[in-house]
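Only one protein chain is missing; all other protein chains are in place.
We call the chains A, B, C, D and E, going by the order they appear; numbering starts again at 1 in every chain.
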């Protein structure tokens, strides 16, 4: 049980490192409906995958921005991960390069949707 | 022509059984733009498929919640079918279990989007 | 450089022919965030593909309405292209036929989402 | 019951008109596993949708080639419908134009996969 | 470390209960390329999700057959899970009902692909 506890804490630390301290409010909101999905989210992607040594955090966030752009529908998650990418060292220009490249693999509608979301994030961060 | 009429009625009965009587207003809205899509929706999924004996209605609604979670984009339809699932005997907990399991097959963004929609439905129904 | 210039102009002309003169404001908005995606959008789809002789413009817009209906998530692009389809000679009825047929290939949620978007466009254009 | 019978026959006629007489063997194969899916396929897409007057058969097949190219995975169905498109009056060049245009909406992998399938069909038909 | 060990074992037990003892050879094959994906597969879906009490195993397998039918491309995984569904108490008829229903949500190409895969599994199991 102690191991489980530390797994959760390790994931939460990683989420804070990527998304900043606001992530705890978002997790609390999710937990109010589905505490198990909230726990799995912390423990599998963030404790298990994002703490692995094989790729640095900036590269991981860039890959996730690519993945969410390709999927197209999860603009709320894309918004969080564009913020996350900027937090861990991506430049705005790098985010836009990823999105532009995804036009090749998932088409222009995917890229256009992602740029709107990026614009919303960039607008906040320069405000 | 009479056979067609009864097919439509059979589908409409099934829709009322799943979604409640409000579904007729929604269908009327759809019919105002595309009467043929409205008719096909009643006659193919609901008269033809949802009346088949091989699976009970609760199981069918659970499968549909899974399908819509995986697709990710149709949150309006997912909302209707979460309501429908609850109407035909699913518990809120079962809906959340389905969504959690879909994280395995369609990824966490799909599950996170569906939980938000479930939260909106649960909020209404407990209000 | 002159060749590049004319490529961009050729694409912009084609976009105006499909979407009307308002498209320039939309492109300016996109350029404010990602000038390169804006340029690629003008130069690849519109200068390169939509100017080809093998299919007429009305057919191309119909194919695009089908494609965006199938993808499901890009409702903003679908809205533009339903407007575009009507501008280049599609009837409202043809748009609805395309969407209805897509229920066969991408399921009813895709068709239902597209009809809502079509209704919004039709509402504007008859207002 | 008679109305149902004629619905099936109407759909089967339409399938023969699009795919040629070989389609009956394919349907028999499908019926051996799932007679109900075979029947629904004949009765919904082919009796209900492909017999509608709003779009001619060539346009319908072009839209379907677009849809299947966008989906990417159903290469067996795409093969049938490229054959069908050619049967109802599409040229090979028009098929290739559709696929090329879909690179814009679903990315190059979708277009590259569809061209391989088109090449297989063209190879047969010219052999 | 002991807790981790038991998590893996719990997942492996669950996989054996669903897929039969052959699953260990498949896992060994996966481990030869990606031991971490193999471990995550055992520990997250099977130890964490498929052992939860909220839904019985037969229902979980039915939901997974629905999900994989909707996704369309993962026919190898669908094959395993149709086998799994039959192992944990689904009938062949129930598998076919699920696939037929998915025609409504993901279109006929998804259902047709899944039926071919189901036919292959049914052929084995009756041979």
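As a convention for this text, a contact is a pair of C-beta atoms (placed from the backbone, for glycine too) under 8 Å apart; a residue touches a chain by one contact, two chains touch by 3 or more.
Only a predicted model underlies this, so the values are computations on that prediction, with no experimental measurement involved.
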Answer for the absent chain's shown contacts is A, B, C, D, E
The one residue from A:12, A:70 or A:88 touching the chain left out of view is A:70
Looking at C:40, C:76 or C:120, which makes contact with the chain not pictured?
C:40
To test your reading of the contact rule: which positions on subunit C touch the chain that is missing from view?
1, 3-4, 36, 40, 44, 48-49, 52
So that we can see where the missing chain sits, which residues of subunit D does it touch?
72-73, 96, 99-100, 103, 107-113, 115-116, 118-119, 122
Positions on subunit A contacted by the hidden chain, ascending:
44-45, 49, 52, 54-55, 59-60, 62-64, 66-68, 70-71, 93-94, 96-98, 100-106
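Note that only the chains that are shown with their structure count from here on.
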Report which of B-C and B-E is connected by more C-beta pairs in contact.
B-E
Can you check how far apart subunit A and subunit B are, centre to centre, with Cα atoms defining each centre and the answer in Å?
30
Could you work out how far the Cα centre of subunit B sits from that of subunit D, in whole Å?
28
Where in subunit A do residues touch at least two different other chains?
36, 40, 72-73, 103, 107-110
